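Removed from the display is one protein chain of the complex; every other protein chain stays in position.
Here the chain labels run A, B and C in written order, and each chain numbers its own residues starting at 1.
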């Protein structure tokens, strides 16, 4: 079985805070996307190469629960996991922890679809499927 | 009954696009927040004044469906609606349309809680409740 | 002579603030870019159309002086002015004011070059030159 789970560490940037002193809630979507990029890299693939070959993932759904705030200079750990993969959709779960006390700050779930350069929905490419499931056989 | 629904128009900024040529999905949370600010203003209140008096709204949940992409320079219409208000929570629905063809691009739902300067959850202030429900009586 | 100066009003978004309670200094570049888009529109042109035809402006230099902070919900007025135009470069000055007291908050100066889809520097297209200088004659 391929890699289905990836952990990355990141440090909160000053520009990500808002005047409450918290990371602005819109920034977690950016973190989650970093998790997907690194999960793909851990599988031996590259999202950059995938886009260059003409296949693009678009987020069609994103649900987030904000449990506790992250703050400037906090060290965070993001766990990204593929939870479902079909030819039409790929789903991920995200858990973001503060490293100092391992507290869960944010949970997310996303659904992505694949489109071509014209924005038309296409099947997720075989090459990508194989990265996530080495036994994948398109025939 | 108070104002429960607010429409604002906005134009997509270049900096909001990503290399797919779409508005990056993290930006819709920013648009929705603009909708809440203007809905509050339409009720005769000011979120800035509310924060200055020591009460802050924090987003505890945000769910978004991305139906079609917005692009640079698109004119958009955002409809923000209060769907539920209790002493502990305020819930909003969002619908974002492209003005040229009235196509629904994005739908969202958020749940907000109220906290004090120390980040402790508090009841939503009477003053705020009255803006949304003139018959509100705290006693 | 063509339009060389354009004023736009904008309201500071919550997401543009940082934990000091000020607009983060990186956001002024976004405001200045909005000014350029609207200045071009005031000249009867469209930057979106220009990009679709294969010509892109890239910022090669941006200098900014931050005189006083902008804050959440502030109403601002941005004055964008073309100060120099050659076949190779277009230069703009920016002045950003707080509307409530007309205080100058930020001043900027940018230099843009024109590139094609491959990122190669090209001469600024005739059509664009004519928008800024109706007497422009490419011959």
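To be clear about the criterion, contacts are C-beta pairs under 8 Å (C-beta built on N, C-alpha and C of every residue); 3 or more make two chains touch, one makes a residue touch a chain.
All values derive from a computational prediction rather than experimental measurement.
If you put the hidden chain back, the residue from A:22, A:47 or A:97 that touches it is A:47.
In the full complex, subunit B contacts the hidden chain through residues 14-15, 17-22, 24, 26, 72. Residues 19-20, 22, 25-27, 29-30, 33, 51, 56, 58-67, 69, 119 of subunit C touch the missing chain (whole complex, contact as defined above). Across the interface with the omitted chain, subunit A contributes residues 13-15, 29-30, 33-34, 37, 46-48, 51, 72-73.
As a working rule, only the chains that are shown with their structure count from here on.
Interface of subunit B with subunit C: the two copies contact each other largely through the same residue positions, with over half of all numbers used appearing on both sides.
In this assembly, the C-alpha centroid of subunit A lies 25 Å from the C-alpha centroid of subunit B.
Look at where the CA atoms of subunit A average out and do the same for subunit C: the two points lie 34 Å apart.
Put simply, the C-alpha centre of subunit B and that of subunit C have 28 angstrom between them.
Annotation for subunit B: residues 29-30, 33, 51 touch two or more other chains.
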